[in-house]
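Take a look at the structure below.
Just one protein chain is left out here, and the rest sit where they should.
Letters A, B and C name the chains as they come in the text, with residue numbers starting at 1 for each one.
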């Protein structure tokens, strides 16, 4: 599928942390209240993870399910598996009030890695990293745009809207320049 | 630079993650309503120098609208609660009364 | 009252300025007045002044809870212009601007009106069209404005970056006789002139209640006691909601913080006033040399006279893009004022549901420029009991009827 190109076609920058635009990553916005019958099963069926609790993201290999709001989840699957996942959700949630849409192409995804990766985010988002719990998905502001990120042992995955990918790359590049380490 | 705790996701959000929405608990008046009711709904504002009930949206976070009781003179926040509430919750009212004995009440 | 002039200064200099009188008297309140104005900001004082000057009504008290001129009049970025789009606005702002032209002579106090020219940058095609519309409208309204191209902008403002990559300057709406004045002097000069007519300016006196009988106002309670009056003018800007509440009615007004800042002073580098609405920033250089910069408003009710800092940052970002040289200047001081924003962002000069009680408010982020015109119109309203043509459309019932005076339509803001 060579005609499928992520927002920045894999742009990279190496400063005191390394920045990579990755993707395309398959993403689904799933809107449903947690009490919808069969919701947890449906989510597990597509991601292999439990339904995430408040502000959590549950990760299983290249799939994940994140809590976005009291009636919204983020489903992450490989790009090619989105259509299948949507079909499974439609089937499992049939008859229940919900909305599931493909947003894979509406997003840009970055990896921020390195010992001081957190410092890149500390320059851009009004977030107290010390209060984040493991597996927390934080939706916030990245300088002047909306974004969300979560951590794993190698670094951070940051998601923003596709149209501002270049802006976010600019922010990350500015922030990760060698010589501007915070601590 | 305020911080308000979003009652939906529990994030202590700073003001730049929120969008403000002015007075809360307005009752909508549509077709058929009197001129006065409609005018009051659209324009007349309590605008108190003191305890104010107001709307905020956790725009950069979970996207939900919530309500806050906040003093416009000291910026003290007495509490936040979901937007799906027709009147200020009793415990917030009690807290305000305890702290501001001369407060005339929500109406 | 001693006349101010260069000769008076010279005379006084010889005796180390020991002989100057008080600029205004500070009397205790009398038991009653023909007219009480609440609020000794520019608008309140100008109302009193024109009541005396135009209608001979001088048994007037202006009651101020703090120090006169300490409200928004003492904390604004002093921009004066009349290039408004809608007829009622253009009329009152142009009236004010033309009164500013010889206000110093009129009140014998140099308010340093400086018609140095004002331009509003157009940085999108949409803005170009909006400002062209304003020029056409202004021509019919008798307001002198013109459209100028980017080269002329650069000539007037050498420090501007007209081909910024993001929002190149496509031209500007130019009002050659817009400019600035010394804000404090406007309040002080009017106060001195009112005092000279025998009016009482009573400072450190807060109005705490409005009393009425038979639907008509009879007096006010204050921190210095009850004072009777035949007519009451409420001219308290950010506190309009509070005083209206005392008088028993509600207004379409929210009080929010608006901020401003100054840089450290530098040698003169920008003679005109520049407003850049696409990026939300405006700037002028004061006679002392600081760059005077206006910030944004908070979106929430706030009576603290200080706003949230991110508005200052947003403004400065915009201005660094537009004027790259300011990056290495320093912010010296920031402050805020409480502005009264109405439902259509235009002011109210109106009778009220309470008899003989009048209100002048809602000037929001842009009423300094209006002070003489507003005072003139409010004095007429209070003296005659009915609005004259300047005030007529600014009545408070326009919201119910849907007759907005909406200035935001021309891509403009109201500073």
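By our rule, a residue touches a chain if its C-beta (ideal position, glycine included) is under 8 Å from a C-beta of that chain, and two chains touch if they have at least 3 such contacts.
Everything below uses one rule, namely that contacts and distances are computed from a predicted model.
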### Query
Which of the following names does UniProt give to the chain that is not shown: "Sarcosine oxidase subunit alpha", "CoA transferase subunit A", "3-methyl-2-oxobutanoate dehydrogenase (2-methylpropanoyl-transferring)" or "Nitrogen regulatory PII"?
"Sarcosine oxidase subunit alpha"
## Note on the structure
In the full complex, the chain left out is in contact with A, B, C
### Task
Have a look at A:59, A:89, A:103 or A:158 and name the one touching the chain we're not showing.
A:103
## Note on the structure
Interface residues of subunit A toward the undisplayed chain are 3-7, 24, 29, 31-32, 71, 97-99, 101-107, 119, 122-123, 125-128, 130-131, 143-145, 161-167, 170-171, 174-175, 179-180, 182-183
### Message
If the hidden chain were put back, which residues of subunit C would touch it?
### Response
4-6, 8-10, 13-14, 16-18, 20-26, 66-67, 69-70, 74, 87-88, 90-91, 101-102, 104-105, 108-110, 112-116, 123-126, 128-137, 139-142, 146-147, 159, 165-167, 182, 184-185, 188-189, 203, 263-269, 278, 287-289, 304, 306, 308-309, 312-313, 316-317, 319-321, 324-335, 389-390, 392, 398, 400-404, 406, 408-410
#### Entry: Interface residues of subunit B (partner: the chain not displayed)
1-3, 14, 19, 21, 28-33, 35, 38, 42, 55, 57, 59, 63-65, 74-77, 83-84, 99
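The criterion applied here is as follows: only the chains that are shown with their structure count from here on.
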### Query
How far is the middle of subunit B from the middle of subunit C, if each middle is the mean of its Cα atoms, in Å?
30
### Summary
Distance between the CA centroids of subunit A and subunit C (whole Å) is 49
### Message
For a test of understanding, state which residues of subunit C touch subunit B in their complex under the given definition.
### Response
239, 241-242, 250-255, 298-304, 308-310, 343, 399-400
### Query
Inside the complex, what are the residues of subunit B that reach subunit A?
8-11, 14, 16-17, 59-64
### Query
Inside the complex, what are the residues of subunit B that reach subunit C?
1-2, 15-16, 19-22, 35-36, 38-40, 42-49, 52, 54, 70, 72-75
